[in-house]
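Reading through the structure tokens given below for one structure.
The complex is shown incomplete by one protein chain, all other protein chains being positioned as in the whole.
Labels run A and B following the written order; every chain starts at residue 1.
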Amino acid sequence: MKNRRLFSFLVSLVVIAAFLAACTPAAPATEEPTAEPTAERKVATFIWTQEYDTLNPLYTNMWFVTVLYPIYTCQAWWFDDQNNPVPYLVTEIPSKDNGGISEDGRIITLKLRDDIQWSDATPITSADFKFTYDMVMADGNAVSSRAPFDLTESLETPDERTVVVTFTEPFAPWLARLFAGQSGAALLPAHILQPVFDENGTIDTAEWNKAPTVGCGPFVFQEWESGSFARFVVNENYWGPRPKIDELFFRFVPDDASQVAALKAGDGDVGTFFAMSDMPELEAAGVVIMKSLSGYNEGWYINQHPEKGNPALQDVRVRQALAYGFNRQKLVDDLLLGRAAVPATDWDNTSWEDPSIEPYTYDPEKAKALLEEAGWVDSNGDGVREKDGVDLVLKYGTTNREVRQDTQAVAQQELAEVGIKLELLSFDSDIFFASYAEDGPSANFSLDIIEYSDSPDAPDPNSVVWRCAEIPSDENPAGVNPTGFCDEEFEALWAKQETQVDVAERQQTFHQITKMIFEKAFWIGLWQDPDYFGFSSRIINVKMSGATPFFNVVEWDIAQ
Amino acid sequence: MEETVPPSSSPIASLLPDELEAPPLSLGQLTWRRFRRHKMAIFGVVTLVFMVFYAFGGMLFFSEADANHTETGARLQPPSAEHPFGTDTIGRDILARTIYGGQISIMIGLTAMLVELFIGVSIGSLAGFFGGKVDSFLMRFTEAVLVIPQIFLLLVMAKYFAQSIPNIEMLGRTFSGSVVVIIFVIGITTWPYLARIVRSSFLSMKENDFVLAARATGASTRDIILRHILPNSIAPIIVAGTLSVAAAITLEAYISFLGMGVRPPTATWGNMLEGAYNYIDTAWWLWFFPGMLIALIVLAINFIGDGLRDALDPHSRAV
Partner (left out) sequence: MTRYIIRRLLQAIPLLFIISLIIFIMMQNMGDPVATMGGRRVTRSEDRIRLTRQLGLDKPVIVQYLYWLVGNDWAKTDMDGDGVAETPGKRKGVLRGDFGLSLVNRKPVTQVIGERLPNTLLLMLVAEAIIISVALLVGIYSALHQYTALDNVITTSTFIFYSMPVFFFALLAMYIFAVNFKAWGLPYLPTVGMFEPEAGKSASQVAWHMILPVATLSFGFIAGYSRYIRSTMLEAMGQDYIRTAKAKGLPRPQIVYIHALKNAALPIVTLIALDLPFLLGGAIVTERIFGWPGMGRLFLDHVDRSDTPVVMGILMMIAVAVIIFQIIADVLYAWLDPRIHYK
């Protein structure tokens, strides 16, 4: 009797489980494999290792979303494979000659095309630009960044086709950020989101953020199943040339290993952010690896804070010894399979870098000589140099990525040979990059060498991490300057370049900046870190841009 | 004269009083006898001894410099004569790393067990002995820790304490401070199980006569707990303690696999598995050897624990 109850309990469990498995879970009806043969419908499958957090361009910093801007959103201009601007929503790139930029460089005028419209056939007008601007600046919206609008005085719309942006100071990096680039704003549909904002006082929670069914790009969003996949289909009302591919399908996988497996097997057409060591396998399977020069470089930022930094690193010779004593070329050849070069500064391969700079070579003898000259001698034979009784021990920290931890171990070994002892520390990236207020190791000057990958505001060379005002301290807990270095002359150069709208003048200033960074070894480059995309041989006509990688997505096609 | 010389004729007469009974065996001897009969437990002991010898004795053959020596040109090489277990992503010899990693893993297991033992026995004994409000309060606290699944608690705590301890220099070697963090985190998430066992043991023991007698002779509470009750409830504590070493080693492996364990370059069997997952088909030797070693030592300890449980208390059906 009791046993029957127990038995029936167990049986019912099994039956329920089987029933659940047999019935489709409550999700919407399945996407049936289409009746049309696949030859008719061209689908490109992307394998993404990180899932979107949101699809609203104002709220996300995730690279896996921002590279998609050319697919489902629109900006004023894209950047082509030479990183030159290509007009998109505007008729021409503003310049002094065509009156787009005022004499003093503060006022930028955008002239919009006549034929642009949203995917629901509503025309795109300057009102949408104004709305986007208002949304960025609205107090109720927790947008990820207000740049560059927090440097503007106003944004006016004298008529439906004209947008006038007035900056308080001439702002040289406007080309890379004003309604353009991965860190710039993309357009929001005013006719959809204005009512939401009016009702809630914020668009933080708008439906559109996770389902942007009204868009202005060549493809429009169709669905996003959390944790599994997302789908974009051709925008039937697209104002530009119709894309040749019918559908872009994004599959979310847990990690690199599954991504590489999918690409090799042909289950996916596009992949990105894989390790360099995976590339030979991918190429052997016929995947074409394309490089997007996004301006990222991995390097060591040397802590030179006058009070909190290690006094040993105040001496330029010690810093240079670090560069001479570590064979970075070999590291790149072995760990990265020779696919990257050792950068001299963050502005390598651009016209902003002083052409006379060559990366420090591997010269352990020179490193030892420099250290001896600086007074660091190994008098007690323990393999570590000391001076005035203090050992030369440097704390070297980075995040948990495998290639970084491998680099740490190799660096420790090589620098031990010239008498420098490295203490290795690694952190979870949210902890590592936490602000000074949260005692983040990259901000509280507890580390002597900080390794990570950063870029200037590509394609613009501007960078805020070298500014005196960005040094984190009790008064300024949100600062982002990891070296703690502040010097009048250096700061003056940075302040100057930010206002120099004339390119030639700006280049000169940057030559001086890069020379100083290099010669004084404020930053030691490890490897160039461009973005790599893997394309299966099915996808043709792809061109890669550094700033906006998928800029020519309308031209992509699938070879039959 | 009371010479104990047995006359050879009658069998009953040969049973002299002194030899009617065999001398009583102590608990330890009794346990050992019963343990001996457990074949799997003996196998466990042999394996464990072998592994301890591998990890600590291996120091004689490989120096720590060997374990940390990077050789980027020789990366990811399959097992060969020169590198019996192959090399990892920066050319370090995996055999040497499993030796030094084993030391840390075993040490983490033992120390975490001690932390767990200390907290669990203290709380369990106090709760069981005093009963009433003390028991109620302590048990609510125990339940609070138990209600959150262990892995979740481990992850949250590991991240919380992640950067609190700097690198440690001991015996001429450098250990990442995260070793201490992991020991601490494992210890404070696993004590509830032990506390419950100790508590139920104390609850049943405290009504016994010998406790009454001790109280009557004026023994202090501390004495009663430590010298009278605890030694009698030692059996389940020993078993639980043994098994918790295995659990601690497994937990360390889990957290490392999820990326929040001991930080490199300090090696443990767990964190050698951390990155190896990406190389599942290209470099199987990266995950196979540390994984096998973990499985083996956990298996050995489980066998021993099972044997101990049968030996110490054949009637117990502890879950």
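FYI, contacts are C-beta pairs under 8 Å (C-beta built on N, C-alpha and C of every residue); 3 or more make two chains touch, one makes a residue touch a chain.
The model shown is predicted, which means the values in this text are computed figures rather than measured ones.
Student: Of the residues A:Ser228, A:Ser351 or A:Ser537, which one touches the chain left out of the display?
Tutor: A:Ser228
Student: So which of B:Ala81, B:Val147, B:Leu171 or B:Ala216 would be touching the chain we can't see?
Tutor: B:Val147
Student: Of the residues A:Asp204, A:Glu281, A:Asp333 or A:Asp391, which one touches the chain left out of the display?
Tutor: A:Asp204
Student: Can you work out which residue in B:Phe35, B:Phe50, B:Phe130 or B:Tyr254 touches the chain that's missing from view?
Tutor: Of all options in B:Phe35, B:Phe50, B:Phe130 or B:Tyr254, contact with the hidden chain holds for B:Tyr254.
Student: Over the whole complex, note the residues of chain B touching the chain we left out.
Tutor: Against the missing chain, chain B presents residues 40, 140-141, 143-144, 146-152, 155-157, 159-160, 246, 250, 253-254, 257-258, 273, 277, 280-281, 284, 287, 291, 294-295, 298-299, 302-303, 306, 317, 319.
Student: Of the residues in chain A, which ones touch the absent chain?
Tutor: Chain A touches the missing chain through residues 2-3, 5-6, 9-10, 13-14, 16-18, 20-27, 30-33, 51, 53-54, 59-63, 66, 139-142, 144-147, 150, 204-205, 209-210, 225-229, 249, 251-255, 258, 261-262, 296, 428-435, 438, 440, 442, 453-455, 464-465, 470, 476, 478-480.
As a convention for this text, only the chains that are shown with their structure count from here on.
Student: Calculate how many whole Å lie between the centre of chain A and the centre of chain B, each centre taken as the average of the chain's C-alpha atoms.
Tutor: 46
Student: Okay, in this complex, where on chain B does chain A touch?
Tutor: These residues of chain B touch chain A: 68-70, 72-73, 75-76, 89-92, 159, 162-163, 167, 174, 176, 259-260, 263-265, 275, 277-282.
Student: If we count contacts the way the header does, which residues on chain A are in touch with chain B in the complex?
Tutor: Contacts found on chain A: 255-257, 261, 275, 277, 281, 330-331, 334-335, 400, 402, 405-406, 408-410, 412-413, 423-428, 431, 441.
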